[in-house]
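After the structure tokens below, expect a handful of questions from me.
Every protein chain but one is kept in place in this view of the complex.
Lettered A, B, C and D in written order, each chain numbered from 1.
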């Protein structure tokens, strides 16, 4: 019955742990590397093609941010891994894009996987994986493809806005994570709009099976977003509680701020869940109401005309001796009787509030 | 499909952390500042326009309460922040009115965000954000607009009621939070009344789709209130357990009292939730019952008259040889038969309890 | 829409904390005070009117139980408070009868609020608040009105039954709480009976909207009882774990016993909840079943007679040339056909198990 | 409304704590006492009538198991209590057979209450209370009536099977609890069979109200069993974590084994719960399906014959000038038209998949 599909994770089964296999769908994305190197006084921004060109930054005192787009080129990823001394399992996690958001602390770096959420052109939620490595004076970030939510961070570095140039790599790390989580608000809002639109449609005349399908789709969207966002609570929590010297105490308040945002977003998601279930209920009720109305029409018509038809039937009988048939005004009297009956019925239905 | 709406939070995305952007809707509210400065012997109450006028109080030993209405004027807020040495993130939280209730402890002050809940003129719940900063001998409070729930506190300071003039800023802090939470009781009660009213309407003749809409609205109202109140449990809990010297041990019992109130209110909200779900069930049942009744009427009418009409049809046939038609009293006999049948049906339905 | 009602809690809003305002409904209850003073050798029981008469007991070594009925007379309550050095918030809690059950530990006394549950004459659950203060050699109890569940305790003191006269005030405290919780069993049982009765009514012919209303009422009753009983688990738990010297280790087993009872009662309540929800389901199913039956009757009648009526209609037509009409036995043949059709239908319905 | 019933627990209300009142239903069961006294070398088994005959074992070094059947004879129970120095509350719990499963640790013994579950002859679940006291070299067990699940333990003692004769009273204690929990598996399986049987009946023709009743009964059975078994998790957990010297470290692995069984049984029960709720859903769906089918039959018949009857009605009219009536083959043409209409309808319904 179930057709066989080749799938992301199956490619991975049975491999030696630490084998790099890119599991995303953006196969044709070329590798592109962006580097920022800055301190309070100066900054340098480069676009490079070979990862080796970035390795000189490792020994400098200044803060370095290396942003790698395109995970398809696993050999280059492996080179970075070797240069920065990353554990093979981390490299595996970077290229396996079906990771759950998570944090791994090692002695000399912290590894975090997040999901950037977008709505694509068909209004579907897309989750793109982005991984961060925070080291003593560097941050590495790995994305599946170009195009991200970090423009405001780049801007701040370039134009020395805020305190980013004054503080260390832990603040840069914060700023990047903050940019990702900030973007969740737009997702949340689009979702809220969708729910409102659907609610309006419930009472306008839209095909019923469509609505049922839309509700089901929304439920899934909420589940998907929830799954991308909820693990963040634990991640930020662990950053806040870490005793790793990579995170300086004075940046902890910033992480606390992200935590508050995540809680707020999570609560919104849970409220949306409840609202969608409420929609389902309202939808079921509206179906029942419609059926009720259909039944009422049928009942009113049948209840009025079936007895009248019976009366007409009576006087359509061919008995030789039906005295009423011979009365001169019999026909008119009968009409009067039927009209009275008709009005009586109407009155009865109005009293029952069916009309 | 989803129309684009400009929204509160989107304004904020991509900003440098610590940027002050007022996200509330009361844009045109002018800044107005109220100051209370008191100790056991004396008190002074002023209404000022420029925040600088309030700065002299910082160095005095007496307790100072500075209440700022109108968060639109972010530059003045920033001045206070600088004077009282508040963290930029806190200032951002004060003017961003879509905060979740929360507490942040710093070394020399405690920051708390709460929601004041009101019913507006259309019986909708409005949540106005109010932020507090508790310092060694001062309390700052920030509201979106004038009009609040603190009149009883002002009164107590002015007329030396209770112990407020004897105790320190931590008691003032308590008194303000207590005023906010006390007001939740009125919300809870109005909500309880609404549920009762809706319950009465279920059985009176109100349009069905209206009721379904009202139930859905009530559900949301409960969710909204819940969201404003539930985080308070953790906030008060953390105040109780703090080892911050700003909260003196002898005021802890007062915070415990607030905690008990919050628990009680929270329980009420959860009970309302259950009751509203119960209403939904009753409503579904009442729809089913009505449909049942409609069906019964139809069935009774059809079951009685369809056979009778059949009989009339029989004797309306034009066979040349139907002996009954020629009987002298055939017509009367037939009526008798039909009346007996009719009564038999009635008896049957009565035995089935359908009449 | 929502009518304004004066309500308990509103009276309280905006008051100075510690203000005594009686919020119960038994306004006209006069104050009545009962005192027991006993040790192993002797006991003394008095009924007094002024609280001052009881103050001599404070200095004695013997155990004293002062039971105050009627909380309307707040000035007398205040006197006790002053004499026994009770915190103003405790006095406020004693007279505010909408408290949630709770425990407050102070240095030299423990304060507990409980709910006594009764069924009144209309089979409604009434929750009367009772507060206890346990001191080194005394127990104070405060009730809204006379009439309580402590007769067995009085008896044991008077007749030296059990160990009550041998042990200290902590055992008396236990005995009083035990009397309150023991009484919950009767509530639980009446509730169980009600559920069983309702279950029987489901299948007997009771008006449907009535049953739906009764189920909703039962749900609320369970919620109310649950709310009165569940906090007790935490209260007893905290008594067991206290390091307060007022509770001697040798009475701890007795509190453990209460704890076991509370757990058992709580489990019963949760089971009742599930049973009531089950009733709702059964009720919905029974409505559906009834509708099904109504539909079947309609369908059977209509399916049998509509075709027969059609046939009769055919031979009621006035075509000049319908050969069958001229057959001598045409009419009888037709009857035969119709009877065969009728029997065929019956057979069909019987095979479909509709008859 | 609610009839008064004398009930177990009411007998108990208002009693001095520690009063022995048997609350079970097996009033006429005579007391019967079984004793086993054994060590590695020898064993002795006796059936005695007076409890005093068992008291000689207390001073011996060998392991003693005293099994008391029949809790009606409270004075004998009290004698044992006095001899083994048991707390009055424990004796009260032994004879009060509506206890919840629980554990109480005292300095020199451990007290455990369990429920033995049986299916009686009417396939109803019966929960019989059994209490154990584990002392330094003895185990006491108390049952309501003769007949239990301990035959395998007796056998092992008699025939020196397994390690029971080598180990101490803590192993005997384990063996008895293990025998009780092992028996739960049969309960679980019968329950699983019942669910399967009910599932089969859903689709066979069984009266609908019966099925609804059976589902409700099964739900209750699951609740009852759950209530008897779930507390065991905590009980075994506490035995495992106890620092009481009565339980030797080397038997801990055996208790761990029981714990695993209990978890497994509990999971089964929860799965059954879900399955029963699923049955309810399937049942509701099957009702809806049946109603759907009834409606289809009605609609098909009515939709086919109502228009045909209308046509016949047209030509039954008595207008003087209806030209069709005079056509020679008018009648036959009409039949042709009606048959075509009939076939068209059939085709329409078949395309709609109603036939």
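Here is the rule we use: contacts are C-beta pairs under 8 Å (C-beta built on N, C-alpha and C of every residue); 3 or more make two chains touch, one makes a residue touch a chain.
As the structure is a prediction and not an experimental result, all values here were calculated from the model.
Visitor: Could you tell which one of D:185, D:329 or D:347 touches the chain left off the display?
Guide: D:185
Visitor: For a quick check of understanding: of A:21, A:298 or A:355, which residue touches the chain that isn't displayed?
Guide: Only one listed residue reaches the unshown chain, and that is A:298.
Visitor: Since one chain isn't shown, list which residues of subunit D touch it in the complete complex.
Guide: Spelled out for subunit D, the touching residues are 123, 151-152, 156, 161-164, 175, 178-179, 182-183, 185-186, 189-190, 193-194, 197, 203, 253-254, 256-257, 260, 263-264, 267, 271, 274-275, 278, 281-282, 284-286, 288-289, 291-292, 295-296, 298-299, 302-303, 306-307, 309-310, 313-314, 316-322, 353-354.
Visitor: At which residues does subunit A meet the chain that is not included here?
Guide: Per the touch rule, subunit A residues meeting the hidden chain are 1-3, 5, 7, 9-10, 12-19, 87, 89, 98-100, 102, 104, 205, 208-209, 212-213, 216, 219-220, 223, 227, 280, 283-284, 287-288, 290-291, 294-295, 297-298, 301-302, 305-306, 308-309, 312-313, 315-318, 322, 324-326, 328-331, 334.
Just so we're on the same page, only the chains that are shown with their structure count from here on.
Visitor: Of all chains present, which has the mean Cα position farthest from that of subunit B?
Guide: D
Visitor: Count the residue numbers both subunit C and subunit D use at their shared interface, divide by all numbers used there, and answer same if that is over half, different if under half.
Guide: Under half of the interface numbering overlaps between copies: different.
Visitor: Taking each chain's centre as the mean of its CA atoms, how far is subunit B from subunit C in angstrom?
Guide: About 26 Å separates the centre of subunit B from that of subunit C.
Visitor: Multi-chain contacts only, two chains or more: what residues does subunit D have there?
Guide: In subunit D, 316 touch at least two other chains.
Visitor: If every chain is a node and every touching pair an edge, decide which shape results: line, ring, star, complete or other.
Guide: Basically the chains just string along in a line.
Visitor: Under the stated touch criterion, can you name all the chain pairs that qualify?
Guide: Here the touching chain pairs work out to A-B, B-C, C-D.
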